[in-house]
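Certain chains of the assembly are absent from this excerpt, and the rest are unmoved.
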Amino acid sequence: MKKPEMTEAILAAKAQKKLSWEQIADKAGVSPVFATSACLGQNSMPKEPADRLCAALGVPGEVSEALQAFPHKTWDKTVPTDPVIYRLYEIVGVYGETMKQLIGEKFGDGIMSAIDFSMTIEKQPDPKGDRVVVTMNGKFLPYKVF
Amino acid sequence: MKKPEMTEAILAAKAQKKLSWEQIADKAGVSPVFATSACLGQNSMPKEPADRLCAALGVPGEVSEALQAFPHKTWDKTVPTDPVIYRLYEIVGVYGETMKQLIGEKFGDGIMSAIDFSMTIEKQPDPKGDRVVVTMNGKFLPYKVF
Amino acid sequence: MKKPEMTEAILAAKAQKKLSWEQIADKAGVSPVFATSACLGQNSMPKEPADRLCAALGVPGEVSEALQAFPHKTWDKTVPTDPVIYRLYEIVGVYGETMKQLIGEKFGDGIMSAIDFSMTIEKQPDPKGDRVVVTMNGKFLPYKVF
């Protein structure tokens, strides 16, 4: 079973069982962002959470194997069209240099890893309109002098 | 004075006075991310913090006027080359669909605003290597039915 | 049922019943622009108008469910080829800076939202050739100082 069919199978079971991504992540024992990204085929999930996730959804073992496979991470367009995703891309464009300045000042010359990395997405209630709070946490990697 | 000369003037004064972005932001009374992005020409700063910032740096009033001007936000390449900024772009590519799924599930159909938006960047000490923590906070905007 | 099949089913029923988009929108109780864009898969329609729309067209309930699903908004080319759509793109190119100047002058630094947004398209009879009148109405969002 390839990753796209795996995603199809998971989405179908999720819709039938009326489970949210948060509920699925809870059953698997990983975070919602990680669980969703693995189910969409962008991360590989270790065997134990993958088996628990499949049991919760009632999907067969080959879905678990597909979840464990190493993905070929890929995305479609250099400039995304969907407004939700474009706004994230715009933030990187507008604030990228700012983030580079502040990371350089606080940590030295280096990067925030996108591999040793985790993320959460929370809802902050607000009477003027609820707010989305995205927290990214990545290891600082200094450039090596050699 | 145009924005690029404004940035030049601020960077020169900052280097001479050996002030960090955090110290500059403190004196202006705004956050470090906002202060840095305004000094780099990507946001407009209201008159009061702009005047305080210029006083702290010892730069003339026309720098403050340039800080208050509305910017034409622009960035150079659809795929950035600098590793710090590319990693952010990669995160949007890998996790964009995941974020759309989770925002949709928590809030309904809509987006996280990149306009009614703020950001912080913090250092999380860690014996295995310090970590960069980026927190984005944007108002949820539901699509309008009309 | 995915959005593309939903669109196919709606277009087939629309052709068979010889209903215009305006008539369909009337039955659903939403505007023609919103109804058309939702039927083409670019907006999600709430349950009540979606059910009324499906009843009017005589299409099954899964079409209504597909209308309610959150779309992944997507379009094909950065520079459109169809002359109707290209002319709109050209207007944005020619008048974009003008609109930015006038919005900035009337409202301050910020944008016209494309999310809290509505649109109408009307026919203005004219002996020298009828005219198309497009009215866009979007909430002004000021940039946040933080």
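Just so it is clear, A, B and C label the chains in written order, and each chain counts residues from 1 on its own.
Heads up, the rule we're going with is that contacts are C-beta pairs under 8 Å (C-beta built on N, C-alpha and C of every residue); 3 or more make two chains touch, one makes a residue touch a chain.
Quick caveat: nothing in here was measured; it's all calculated off a predicted structure.
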Given 3 placed copies of the single sequence, give me the total number of copies for the whole complex. 10
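Note that in this section only the chains that are shown with their structure count from here on.
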Centroid spacing, where centroids are CA-atom means, of chain A and chain C in whole angstrom: 31
I'd like the Å distance between the centres of chain A and chain B, where a centre is the mean of that chain's Cα atoms. 23
Multi-chain contacts in chain B, i.e. residues touching at least two other chains, fall at 33, 43, 100, 104, 110-111, 113, 117, 119, 141
So in the complex, the part of chain A that touches chain B is made up of which residues? 20-22, 32-33, 36-37, 40, 42-43, 73, 75, 78-80, 82-85, 87-107, 110-114, 117, 119, 121, 123-124, 126, 128-141
Would you pull the chain C residues touching chain A in the complex into a rising list? 72-75, 78, 114-115
Residues of chain A that touch chain C when the two form their complex: 79, 81-83
